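Below: one structure, written as structure tokens.
Left out: one protein chain. Kept in place: all the others.
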Amino acid sequence: MHNQSLVSEVKNLIITSVNLHHLDPAAITADTSLREGGLELDSVDILEVVVAVEQQFGVKINDAEVGKQHFRTIGTIADFVEEAKSKQ
Amino acid sequence: MKMVVVAAAVSHDEDVKSYVTQAAFRKASRKMTLCFDAMKKAVSSLADIFTPERLAAAGLILNSGFGEIEATGGFLKGLAENGVARPIFFQNSLHNSTTGFLAIQYGIQGPVFTVNHRTRGGDEVLDISETLLADSLCEFCFAVTVETVPPEFSGPTGVDREGAAVLALCSEATAAKYGLKVLITPDDVLKESAHHPRIELPLTGLKSLFRYDLITRLADRLT
Partner (left out) sequence: MSLATRSVCVTGLGVVSCLGIGVNRFWDRVERGESGIVEGLGAVQLDGPQLGSETEGRAFEFSMLAAKEALTQAGLSRLDPDDGFILATTTGQIDIWATEFVEFLRQKSSQEDLEVVFRHQSLGALLDTIASHIGQPSKTALISSACSAATQALALGSMWIRQGKVKRCLVGGVEVLSSLTVEGFKSLQLLSSEPARPFDSSRKGINLSEGAGFLVLEASDVVKQKSLAIISGSGLTTDAFHMTGPHPEGEGCFQAMAQAVRSSHLSPNEISWVHAHGTGSDLNDLSEGRAIARFFDGATLPPVTSTKYNHGHALGASGTLEAVLCVEALRRQTVLKSGGLEHQDPRIPLVVARESAPRAIRHILKNTLGFGGINAALVFSQPAEALS
């Protein structure tokens, strides 16, 4: 379903950009939530992830609603990136 | 009101190596981690006294000469090189960021001030603490000084001592009320303050002046 290569890249990007090196990377999957019950990121972490994704993949998240919709799990971010890049 | 010191602690880089792998410190700056550790030592030394309720009612006054200059540099450099403004760097970049972090970690909800002076910071912190205690705005007040410099500053002038120092303060009456040993008296503070080392002005160099701060000098006597 998800592009596994992208999922892996997004996962590593998040680990680096918000410093999740204390977590076991193998435990982070495409279905891992960014928020409660998953990575437990707060609002500023999410903004940091948005900035990192924009820069790494050359995509733009133009409004907060788009961000909310797509920045839920590792997999939804990967899907968003794949779709955005296909439109470029 | 006579202000006395009932606990003191100092932390350096070697004390905080284990924090880097802890989740709560994944966004913490070096200053935040050093201050946390020094506070932890001071609070632990009077664990029965510093309950969550007393910490909630406490005051916290923090000084740093350079403030969170590392995060400021990281933010501005990233902006200049890549046009990217990193939110976490910014959140950590204000002088107040260190204090806010400590207040959250220790649940301090009383009066919290951030001050900034390279040569008189500790003096200002102690004065503000005394003012707040005299007005009974808090029963205990934590006076903190911290200094680190970016690694890029270790040029010809070298890197002087960096670290965080904490004094737990209260009135003489409060110390007596709880049976706390007075570690430093107002006279001790006056004498130490009078021995203020001469710092050359205008402020030259990019060195940490942590060793000269009044709070550091007082804490060093006890640790």
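Chains: A and B, in written order; residue numbering restarts at 1 for each.
Rule of thumb we're sticking to: contacts are C-beta pairs under 8 Å (C-beta built on N, C-alpha and C of every residue); 3 or more make two chains touch, one makes a residue touch a chain.
Quick caveat: nothing in here was measured; it's all calculated off a predicted structure.
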In the full complex, displayed partners of the excluded chain: A, B
Touch criterion as defined above, residue of B:A7, B:I108 or B:V189 at the omitted chain: B:I108
Residue numbers in chain B that touch the chain omitted from display: 56, 60, 65-67, 69, 72-73, 75-77, 79-81, 85-87, 90-97, 99-101, 103-104, 106-121, 124, 127-128, 131-132, 134-135, 137, 150, 152-153, 155-156, 202-206
Positions on chain A where the hidden chain makes contact: 42-44, 47, 51, 64
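Keep in mind that, in the parts below, only the chains that are shown with their structure count from here on.
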Inter-centroid spacing, chain B versus chain A (mean Cα positions, whole Å): 36
Interfacial residue positions of chain B with respect to chain A in the complex: 21-23, 26-27, 82, 84-88, 91
Of all residues in chain A, those that touch chain B in their complex: 18-23, 40, 44-45, 47-48, 51, 55
